[in-house]
Each structure stands twice: as C-alpha cells, then as structure tokens.
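Removed from the display is one protein chain of the complex; every other protein chain stays in position.
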Amino acid sequence: MATAVLRASLVAVGLVWTLAVQTVQAEDVKRYVVEGSRAAGLESCVEPTERIRRQHMEFIKHQRIATVHEGIRTEKYSLSGCVDCHISYDQERVPRPINDPDQFCGACHAFAAIDLNCFDCHAAVPNGARLDATAIAAHRAAGVGPLVQSRRDGEDH
Amino acid sequence: MKRIVYREWRIPPARYWSILGILAAVAGTAVLAFGYMEHTGHWVTGMNNSVVWGTPHVFAVFLIIAASGALNIASIGTVFHKPIYKPLGRLSGLLAVALLMGGLLVLVMDLGRPERLIVAMTNYNFSSIFAWNIFLYTGFMVIVIAYLWTMADRQGGPFNRPVGILAFLWRLALTTGTGAIFGFLVARQAYDAAILAPMFVIMSFAYGLAIFMLVLLFAFNDEGRPIGPKVLRRLKNLLGVFVAGVLYFTLVYHLTNLYGAKNDGLEHWLMLSGGIYTFLFWVGWVLIGGLLPLGILYHPELSKERNWIVAACSLVILGGLATLYVIIIGSQAYPIQMFPGQTILESGFFDGVNGQPGPYSPTIPEVLLGLGGVAIALIITVVGVRVLQFLPESLADDVVPVDEETLSEEAFAKPA
Partner (left out) sequence: MKDENEAIDEAVDPSRRAFMGVAAGVTAAVVAPGVLLHAVAAAPRSEPVTADVRWGLLIDTAKCVDGCSACVAACDRENGLDMQSKPESQSPLKWDSQKAVWIRKVKLQDNQTGRVTTLPMMCQHCEHPPCVDVCPTGASFKRADGIVMVDRHLCIGCRYCMMACPYKARNFIHEAVHGQLTAVPRGKGCVESCNLCVHRRDFGEESTACVDACAAEGHHAIVFGDLKDPASPISQLLKDMPSRQIREDLSLNTGVRYSGV
C-alpha cells in the first residue's frame, strides 16, 4: 500500500513537472523564431503548436518519403523549413547549428533525452542553395556559392 | 555398446575462468575496435571505395559458413543414420549456433550505420540475397536450438529426425545463400559464377568440421576424457574428403575461368602476377588449406597421431581464412573491366590504371574486430559445455555405438 501511494505521488509529481516544463518551454520558443521568416508572421507553426510539438517527427518522416522517393518538394513539413524559421544567429550574424544543445532542436531533444541524428546528414544551418528555384537561379547567376559554412554540424553518433 | 552419458565440462575453475578471461579480453578489444571505427568512421580501416569489404568480412563469412559446417556432424548422425556420430551431435549443434552468432556480430559491427540494424529488420527488399539471408540466419538459430532440444530432452526424441532433416536442408540453403551473396554479382568477373554457391557449401563442410574437431579434441584433452581411435579415424577421414572436395571445386572454378578468353586477364593476375593474392592463393588456399592437410590426413603413420590431426585441422582453418581473403578481397581488388580491350591510362577513381589492382591493406582494428567474432563464438561454446550437458563422458571405442553395418535393430529404438 505504501509503495502504491509512493508510486502514485511520484507519477503525479512527474506529470506536474512535465506540464510546468512545457509551459516554460512555450515561452522559450518565441525567441527561437527568426525575424521576418515565414514563422514570424504565423500564429503557430505549420500545424497547431500542440500538434507539431508532439507529432513533428511523424510529419517529417512522412514528408521524407514523398520527397526522396517521389520528388515532391512543396509539402509543408520540411526539415529545411524548421531550420529556416528557427535558426538563430550570433553577434557576427553567423547562424548557430540548430541542433546545438542550446538551440531550437538541440535544446528540446537534449531535455527529452532523444538522440537527434537528422543533422548527421542534413544541414543544421541554412546552407547554400535555398530550396527555391528562383533563389537557386539567382545565386548561380550572381556566382555565389554556399552562403555560410557551418562550423560543426551535429554530434558524432 | 554402452549408454552414452553426457556431462558438463569439469575442468578446474581456475583454468575455466582463465580461458574465459582470455576470450573475454579478445572480445573486449574487439568492442573497442568497433567503437573506434564507428566513432571516427571507416577511414581508419583499410577499406575504401574500391575494396569495400575487407578483413572483417573475411572473418564473418568464415564463421558463418563454418557454423553451418559444424552442424554436419549432427546431421550425419540424425539424417544419415550413422550412430557413431550421434554422441557428437550436441556439441555440433552448440558450435553451429555459437559460430553463427560470432560471424553475424562481426558483420553487423562493420556496418556503416549499425545503430540502424532495426531498419534492416523492418524494411526488406526481397530481390536481395542479403535480405533472404537475414531470415536464413535467424531461422537457422531457431531450428538448431530446437534441434538441440530434441537431442537433449526425452520428450523431444520423436522430433529428433524431422527437426534434424529440416536443420540439414536449412543449413544447405544458408550456405548456398552465403555463396550466392558473391556468386550472383554480375559486376565483378571473379564473382559472377554460380559454382561459388556449391563451393561455399563444400568449404563450409571442411572449415566447420576442422573447427569442430579442434574444439572436441581440446575439450576432451583438457579434462582427460577418452577419445578412441575409431571416432578419430572417422572424423579425420571425413575431413580429408571435404578438403579434397574444396580442391576439386577450386579446380573446376578456375578451369571454367581459364577456358573463356574474357577471363584470361583475371586468371593470369590471380595465378601469376597478383602479389599478395597470388601468394595467398597458392600458399594459403592450395598448399596450407588443401595439399598439406590432405598429406597429413592420409599419411599412413602421421594420420594416427592426435597432434598431427590437430595440425591438419589448424592448417585447414588457416587455409580457409586465406581462401576467403582471396575470394572476398582479391576478387574486389581486380579492377572491373568496364572497357574490354582498352587500357586505362588515367582515372580519377582507381579504375585499374594500367591494370593496377584496387588498394587494400588490412588494419589492426579490422583484424581485432574479426578475432572478436571468433572469441564470442568460443565464449558461447565454453560456457555452453560448462553449464549444460553437451559433451559425452567418453568416446572410447567400447563406448561409441558401432557402425550401422553391424547394427542390430534395437539400437534404433532409442535416440542418442
């Protein structure tokens, strides 16, 4: 009986803690949106905040099949979209890799203790050609190579 | 004929634990080597974009085919009704599982993304021999464990033969599948040959039996259990037949290649000018793995001495590793003939400029990883025979069942 009570109270504490943390994190998120980006003008992300927060991995997983196997590039869930809107810059306007432990993706995944290996392969900063035909053409016309070099993408797994 | 009694391996604890300790140390360094290769990436190995499978694959394939070969002894007893092999069946099954486990671990630990093993378990492309092999390997383990149960448990007795037959057919499929990994590759001249599949089967007979005999002799010797000359003579004659079989398949394989002009370049390179691969072919594959053990095993005097038989088994194993080194690495090192009748003068990607073979030299982490697989297989075996009744107390001539020719009916009544 005593153990059951103890267990129940532990669960309760855990739940309260989770809720509290989510509230705090909701505050935090605001500073992660790039000014002037698509997300800055929106009430929430491409889905309501609660939904995207819980299911973003499912969304981008579904999207990746459409993109890699079918070549569809216009779906709203896009990893480079995450990076575009939620990247942050240091004083010299150099973007910080989004999976750094104090950055948008990295902070939350570090907190949730989930290994984030998207950025083993994917660019963790907006890098080079933006995924937009006119922009690609413009860059190429201007002879601009990759816009910025990230310093270090992702932890080695 | 007496009843066969199985007993745990009762060597002194100090010796048992030191054997385990040494094996664990080897396995431990392999884990370190794995961590190192995974953390830094495969650039620290000798493998590259020309020779993509290296030393770990030599060990892995050797262990995997030896695993199915080790099961042979049990199959001969159960499927082919040779009672003299029945007392050896349990050890045979245990070794089969252990060797397969060791080989698969090496294979998995060399993947570029081993943490994605779950992907390999959940996404299948059934036109790939590799995907089929995943089922063949896991199925083999399950069947052999069931087979061991039928041998060890009284209730399992009635299932002994059906399960034994299934295990026998399955191990043939498994080794054929392993050979087909290479035999179905049209891209590389040395691989594009269906004979590789049966050749892998006969190789598995030889290597599996050699390992089995070494383990058996070591285990019996260490605890002072007797082995009579009858069993030993049977085993060494069998090994001789298998080794001769490997040589025969080798001959046919190369004769086929030599007959067609398009493979002249490959054969000339391998037989004469391939450097380390030529050396390993003649000295390792043919001499050490074939002619020398044959000479010992059929020598009228030497073949009666246990130490010489041990030497022959060791030579077969060393020769087997050399064979697989030539088959796996040598075949990749020989440049792909994309432009027959033309010489490559320059290339940005090691296309065999002036017939140069692809570069490869093994590195220490690769070798450690491969040896780790061997150590894991032996750890499983050692622990198995220590805690369970795998080994018969005696294989002396008056204990082992007589040959089937002189067997009376009641000997069939009871499964071993």
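Order of writing sets the labels: A and B. Residues in every chain begin at 1.
Just so we're on the same page, contacts are C-beta pairs under 8 Å (C-beta built on N, C-alpha and C of every residue); 3 or more make two chains touch, one makes a residue touch a chain.
It should be emphasised that the depicted structure is a prediction, and the values quoted were computed from it without experimental measurement.
The chain not shown here is touched by just one of B:Gly41, B:Pro158 or B:Gly275, and that residue is B:Gly41.
Only one of B:Val142, B:Ile336 or B:Val387 touches the absent chain when the whole complex is considered: B:Ile336. Although one chain is hidden here, its contacts on subunit B can still be listed: residues 40-43, 46-50, 52-53, 111-114, 116-117, 119-120, 123-125, 127-131, 134, 181, 184-188, 191, 332, 336, 338-339, 341-351, 358-359.
Where subunit A meets the omitted chain, the residues involved are 64-74, 80, 83, 120-123, 126-133, 136-137, 145-146, 149-154, 156.
Keep in mind that, in the parts below, only the chains that are shown with their structure count from here on.
Subunit A and subunit B, compared by their mean Cα positions, are separated by 48 Å.
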